[in-house]
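Here the complex is missing a single protein chain, while all its other protein chains stay put.
What follows is chain A.
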Amino acid sequence: MSTATANDVANDIASDVRNSNNKSMGVMLVKSLPDALRKFDPRNMWHNPVMFIVWVGAAFLTLLAVAQLFSPDDLSHGQPVYFTWIIAIVLWFTVLFANLAEAVAEGRGKAQADALRKTRTTTPAHRVVCYDAENDPDVRGPEKGHGPSSIVEVPSSDLKLGDVVVVEAGDLIPGDGDIISGIASVDESAITGESAPVIRESGGDRSAVTGGTRVLSDRIIVRITQKPGESFVDKMIALVEGANRQKTPNEIALDVLLSSLTIIFLIVVLCINPQASAVGASVSLTVLIALLVCLIPTTIGALLSAIGIAGMDRLVQRNVLATSGRAIEAAGDVTTLLLDKTGTITYGNRQASNFHTLPGVDHDEIVRAAALSSLTDSTPEGQSIVDLARKEGMELDDIEGAKAVPFTAETRMSGLDLPTGERIRKGATSAIEHWVSEEGAGIGQEVLDAMHDRVESVSNAGGTPLVVAEQGANGVVRILGVVQLKDVVKKGLRERFADMRAMGIRTVMVTGDNPLTAAAIAKEAGVDDFIAEAKPEDKLAYIKREQSKGQLVAMTGDGTNDAPALAQSDVGVAMNSGTSAAKEAGNMVDLDSDPTKLIDIVQIGKQLLITRGALTTFSIANDIAKYFAIIPAMFMEQFPGLGVLNVMGLHSSLSAVLSAIIFNAIIIVLLIPLALKGVKYRAKSSEKILGRNLSIYGLGGIVVPFVGIWIIDLFVRLIPGF
């Protein structure tokens, strides 16, 4: 803090502002002008007490200025008549700038809302009458000997909660719902912006579809889960437009502080003339109102709602929808992150990393067997085994007449039957053991022990063991060894988790793996804790336990059985690909279904709060300089000693007041980009963040207006009469 010179501070602010300044800002300001003008309605201004005071002050001064035209001697207090006019105009501009900030913030959401609105056009829907789930789940119709159901065409706007519709390839899905029968590829680009189609199918966690998206192939039966006019898209539009935006608890608390400061300054200013009368001085109404506007926290008052809207908007930019601003704030407060292992911490697919042979087995033998059995296996795991074998120098050719044995849930293994009669199998330990004993081979306890030994060491290292066994042409069954499949931790996550730790956030990995495997991966990824062999109720229990310790928990989820945990968590991010139950339960939806984004969401929440705090500090710190401009201006003539306080060397009383009030207005416009973009945020300890922001916005808040007012005064003094 102490090392930061005024110069550094100025540079820092400049760079913060520059970074946040996008080129189209000027254009956006102009575009938002009509909306900003509409906001002058006092019924609208009333919601912002700080700016309402400015509005009233401007209106009053305008009336005063008019009155002065008729009776200049009585009302002008010895100041030129146009002085009041100029101050009044600057005040109107101050209000305009505040309205502009809000309008620009809202404008960014509007464009998005318009795009969404297009998807909401009424489409014909094929509603099923008398849906019969038992006999005719696919709605083939009575004419084909099925149930009594029939299809009628209705406008999508007439669909009610619980209606069942049929959607064919090429149709728009008429409303939000769950697929109850069928599978289809769906183009969701209208909502997510992602052009690659996604698969949606009944049952399971990929059953939710959104109204306005298009079915590309196949035919699905959808049960509508929305009420008319309350679709997901409707909610999105309302959110991004900021319609019925509610103040968050933190905004309310800040409002309370700002209102109190406003009340104090209002009373202080009202009491100036009575006090001054004690020493035979008095101050003109124009100057008093200018002082009041300078003192009340107009900077933050003008930008507060823009900051909130912009925070919401930043989430939307990242394709995350929050159901309320409150959820974003809660994200900033999160202290525990629950992250699913697969897909979030590790890539969805495991990679073969090692072959472990059992005693008496040649290394090449297991490599060959494992690779052969994987040749026809198109899964990434299978391919990685082949790749690894090739890397170890094994040459592999397709074998004529070999028959692939695919993986089934029952056998839990896959393999290959060779024309020679050889059979190769690979699978989970217990499955292979089962197969071996079923084939009637007497495997020695030693071999089994050796196998368990390998399996355990693979698990300990965080890998998944895949046991490979072979039945020779002569019918002898042998266990060859163990292939080690490894979870691959996503790149850069370790560093991000370290950042999280610095920010005071614990990361917890949730996995279905056994505790040994889980511990190894947890260590590799650098998470603070893990839940192994996790069932959905474990997640819920963990969240409750954390919350009872006062922690705030965030999680992602997509399945119906995630819903209770999503609802319990403080920030529950549902994947858009998930079920509608999950989406209902969470307070955010990630349209990209990227669980890693949880980390971004936390940062956006923090950034929002930081921006609010930084501009509040800046706004309050500004007052010092304004006092040093206006107080000498008010009383210097009568008490020359107060000239000592005119440290900026401002030209005259009038120029001092005008410069201060102009600075007060201009700073709002200058800070709009920062309010919209947010203060730069780096994951660091609270102390470093606070130190940095205090030196920029606290110290800067004191220094900048001294310089700014001084510069403005250099120009204002050129106005004749000032």
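The criterion applied here is as follows: a residue touches a chain if its C-beta (ideal position, glycine included) is under 8 Å from a C-beta of that chain, and two chains touch if they have at least 3 such contacts; residues count from 1.
One rule holds for everything that comes next: contacts and distances are computed from a predicted model.
Student: Just to verify: the chain that's not displayed, which of "Potassium-transporting ATPase potassium-binding subunit", "Xanthine dehydrogenase family protein subunit M", "Basic membrane lipoprotein" or "ABC transporter permease" does UniProt list as its protein name?
Tutor: "Potassium-transporting ATPase potassium-binding subunit"
Student: Specify the residue from the set A:130, A:199 or A:257 that touches the hidden chain.
Tutor: Residue touching the absent chain, from the options given: A:257.
Student: Of A:184, A:582 or A:614, which sits in contact with the chain we cannot see?
Tutor: The missing chain is touched by A:614.
Student: Out of A:355, A:435 or A:635, which touches the unshown chain?
Tutor: A:635
Student: Please identify which residue in A:161, A:238, A:461 or A:502 touches the non-displayed chain.
Tutor: Among A:161, A:238, A:461 or A:502, only A:502 touches the chain that is not shown.
Student: Can you work out which residue in A:109, A:211 or A:332 touches the chain that's missing from view?
Tutor: Hidden-chain contact among the options goes to A:332.
Student: Go through chain A and note every residue touching the omitted chain.
Tutor: Output for chain A: 1, 249-250, 252-254, 256-257, 259-260, 263-265, 267-272, 274-279, 281, 295, 329, 332-333, 335, 501-506, 549-552, 605-607, 609-610, 612-614, 616-617, 620-621, 623-624, 627, 631, 634-635, 638-645, 681, 685-687, 689-691, 693-694, 697-698.
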